[in-house]
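With one protein chain withheld, the remaining protein chains of the complex are depicted in position.
Chains: A and B, in written order; residue numbering restarts at 1 for each.
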Amino acid sequence: MDQIFVTLKHWLVGFGPAQCQPIISAIISVAGIIGVFATLFAITTVLERKGLGRIQNRYGPNRVGPFGILQPLADGVKAIIKEDIVPRTADSVVHFLAPLVLVAPVFLALAVVPMGRNMVAIDIDAGVLFFFAVGAATELLLFMAGWSSRNKYSLLGAMRAIAQMISYEVPLILSAVSVIMIAGSLSTVKIIEAQAGYAGGLPRWFVLTPWGLAGFILFMIAAAAESNRSPFDLPEGESEIIAGYYIEYSGFKFALFFLGEYIGMFAVSGLAITLFLGGWHAPFAFLTWIPSYVWFFGKLLALIAVFIWVRGTLPRLRMDQLMNFAWKFMLPMALINLVTAGIWRFLDPGISRWLICSFLVLGPYIMLARGLLQGSNVGKRTYRYAD
Amino acid sequence: MLGEGIVKGMAETARNFLGSYVKEDRLTTVQYPEERLPQKEAARNFPFLVYDGDDWQAGMRCVACQICEKECPPQCIYITKSKDKKPDHAGKAQLYPAIFDIDISVCMSCQICVEVCPFDAIKMDTEFELSTGDRFGDLLQHKNDLSKPNTYFRKLHPTEAAEADARLAAEKAKAEAKGKADAEAKAKAAAAPKPLAAALAPALAK
Partner (left out) sequence: MILLIILALLTLVGAVAAMSLRNLVHCALALTVAFAGLAALYLQLDAQFVGFAQILVYIGAVAILIVFAILLTRGSETPQPSILSPSWLGGIAVAVVVFSVLAMTIVRSAITDRNLPAAPQVSVRQIGEQLMTKYLLPLEVIGLLLTAALIGAVIIAMQEKETK
């Protein structure tokens, strides 16, 4: 039951001639990934709107199918039949290429995320590095999208988006590096193997260690900023900059941007699950009979739910607040987390390791948090009236 | 900045989310075509004609006095009087409108026609789902579209209907009382001056 997809793929690949078998295998993997994640994207749009609606004391979309489940079909039809408007002075080649080329790297990033036992599309030695490399490539494409529209707001949105993505890449990569250091390999499969096993009933996932928890939280915040997700969605905020770098895109290209953003969210959640939450491992030893891909997608849905929850709760961060947060808070915390992970590795297992590392993580957190608040007065607002 | 504000906010949001499934009064959305909010009593949209009883033609209160037609600011009412008369609620024979049209694409819901009607015949309806396909013809409502029973009026605007009913009942009672007094006086007159008539009759016959 656990390996049903792997055996299915091997059976299908067996039909082809022996020379093209690697290519056929790759094509089947790619088709599977695109199919599954595109469907997950459709479901996520509906779940997000309904979830946000319930948080805001209203129903979400509930007209199209039973409980609104077929809403993505309606959205898809709308996106396809909308007129494709390209501004006359826009750079038409770049304007056309930007959404297309944007979708490619985000799907590529999903290739190194293992979705079950033996279910990685590509198992390379430098998997995590590949993931970050591909993620970095999407920033330039955002800029292309923003610049080619020849619109001040679009360009401004693109600049802000790039600045935000570059700033948050550093804590993202540093928190991942602490995991890589402990696991000893850049390959995603080996990182998951390093989290196998159960110690005293609890799984040996990295999130259940002090540096792992801090690293996980930092990673999730940086991931939200990387995929331009609320509360970091200033570059695409509707009331600030009228949708930022994709103002001038209509119809299907807009849908492609949306797809790219959500698949980016899935990819980075998938990597978080791989690095911190133990990949496709079950949380308790008596639950291992449930197939591994069920655990992976369950964890993925849980992380997506957390993203939606945070989106419904927090207000948008202003640009300078965003940058301050990245450089002054997250970067020092990520560096200290790295040091703590190293210290964890070299201490003997026991309660002292826990205490020392927790202190090493919480101490700077409290000091930074207090210290960064010195300048601003966040008490009750006082008003001065004109007399 | 330690993050407790964020955690408190997320707890509040979670409470909203879970509460919306459990408690009915959290979701204040009224899902429109299936559920409707009840209208307030003083709501008004376009006028309608009131009729008493079951037959809308026999019980119509309107006597085609044309006051509402003259008072209507956008002049959206068109009335033509009938040739014959029919009895009204108090038994007196009154004219009735042969044609009574209101163009509700012109009507501005000012309620002046209701205020000036001396017969409580035209009142304000609250019906707003009046979209039609034809832009010019379908929004012209005729007598048969406009007539609605008094029970409907009572349901829509209970206090106004109670007032109107009380007034009409009082008039009817007065008319009946007057009718009875007239009949009594006539009967007495028929019985009393008999001797005079009997005395004069031979003189008149001569």
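Note that a contact is a pair of C-beta atoms (placed from the backbone, for glycine too) under 8 Å apart; a residue touches a chain by one contact, two chains touch by 3 or more.
Source: prediction; values computed, not measured.
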Shown chains that the omitted chain touches within the full complex | A
Contact with the hidden chain, among A:30, A:94 or A:301, goes to A:94
Options A:113, A:134 or A:333, residue touching the unrepresented chain = A:134
Over the whole complex, note the residues of chain A touching the chain we left out.
-> 91, 94, 124-126, 129-130, 132-137, 139-140, 143-144, 147, 155, 159, 162, 166, 169, 185-186
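The working rule: only the chains that are shown with their structure count from here on.
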Separation of mean Cα positions, chain B and chain A [Å, integer] | 64
List of chain A residues in touch with chain B within their complex | 51, 54-59, 62, 309-310, 312-314, 365-366, 369-370, 372-373
Could you please specify the touching residues of chain B with respect to chain A in the complex?
-> 1-3, 6, 9-10, 12-14, 16-17, 20-21, 26-29, 31
